[in-house]
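Below: the structure, in structure tokens.
Left out: one protein chain. Kept in place: all the others.
Right, subunit A next:
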Amino acid sequence: MDRDPRVCVFGEDVGHYGGSYKVTKGLAEKYGDLRVLDTPIAENSFTGMGVGAAMTGLRPVIEGMNMGFLLLAFNQISDNCGMLHYTSGGQFTIPTVIRGPGGVGRQLGAEHSQRLESYFQSIPGIQLVACSTVYNAKGLMKAAIRSENPVVLFEHVLLYNLKERIPDEEYVLSLEEAEMVRPGEHITILTYSRMRYHVMQAAKTLVNKGYDPEVIDIRSLKPFDLYTIGNSVKKTHRVLIVEECMRTGGIGASLTAAINENFHDYLDAPIVCLSSQDVPTPYAGTLEEWTVVQPAQIVAAVEQLCQ
């Protein structure tokens, strides 16, 4: 926001309240009430407002208080964010960033535990990225703001309290690159967002059992970084996808199709995808835990795949 006066923030309670997850804390004091704008409760409207502002040269960062609420903004995101650059023949650009917390939290109830990346992935004209660490959250956010295309940045409700040392110098990450978390030889584990942590926990157990998993945080959900993923598949010949999306129509489903299509010859076994069940997230803590893929399941799946 310092570097470019056109960058502004819209959302509910983003101003003096600092945002429901404190992502915009302090910004209103520093940049004023106009650049950090509190909007009435109408997701379709403030997303539409973001589109209008972007078409006129601003670079809005639009916050969905919870990603699930952005279902109300689906029309503006799909028809307008995604399409207006195309239908205007390139005359108007929509450099918006749409961001917010999503994913399964701790007993937030079904409506506040959704995985919107599933629903948005088909929309032409937008890019989807998911951050998972302090380092990549900053780098991806900067890249998203500087991109000329509309970008949806998925944050996770349970990852806001992570602490990590990051460089003082400015850095910007690529919106289309996956991150090699742990190189390995036996199996390629593809994951993103919070599931990265479950995978790494499972990896510890796997290493103790003598396995050498390669863990890749795909980060870019649309488009997939098939270059990095492909190189890994060609090396290990086995793929396990671990996601929080539901089984049907999730990111994992699309990724499975993409890998099968492009790297079929390199696979020694069918791709296994561990996802949440096709149920709304239950409120009860124990039930909620069972809808999310746990490290023990990941270990079991790897052991089976590597037989």
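Details
We take it that contacts are C-beta pairs under 8 Å (C-beta built on N, C-alpha and C of every residue); 3 or more make two chains touch, one makes a residue touch a chain; residues count from 1.
Just so it is clear, contacts and distances are computed from a predicted model.
Candidate names were "3-methyl-2-oxobutanoate dehydrogenase (2-methylpropanoyl-transferring)", "Alpha-1,3-glucosyltransferase", "alanine transaminase" or "DNA 5'-3' helicase", and the UniProt protein name of the unshown chain is "3-methyl-2-oxobutanoate dehydrogenase (2-methylpropanoyl-transferring)". Touch with the chain that is not drawn comes from one residue among A:Ala54, A:Leu255 or A:Ile271, which is A:Ala54. Per the touch definition above, the residue from A:Asn66, A:Asn80, A:Ser113 or A:Thr291 contacting the chain not shown is A:Asn80. Within the set A:Gln91, A:Asn208 or A:Thr286, the residue that contacts the chain not displayed is A:Gln91. Within the complete assembly, residues 8, 34-35, 37, 39-40, 42, 44-58, 60, 75-76, 79-80, 83-93, 124-125, 127, 147-149, 176, 223, 226 of subunit A touch the chain that is not shown.
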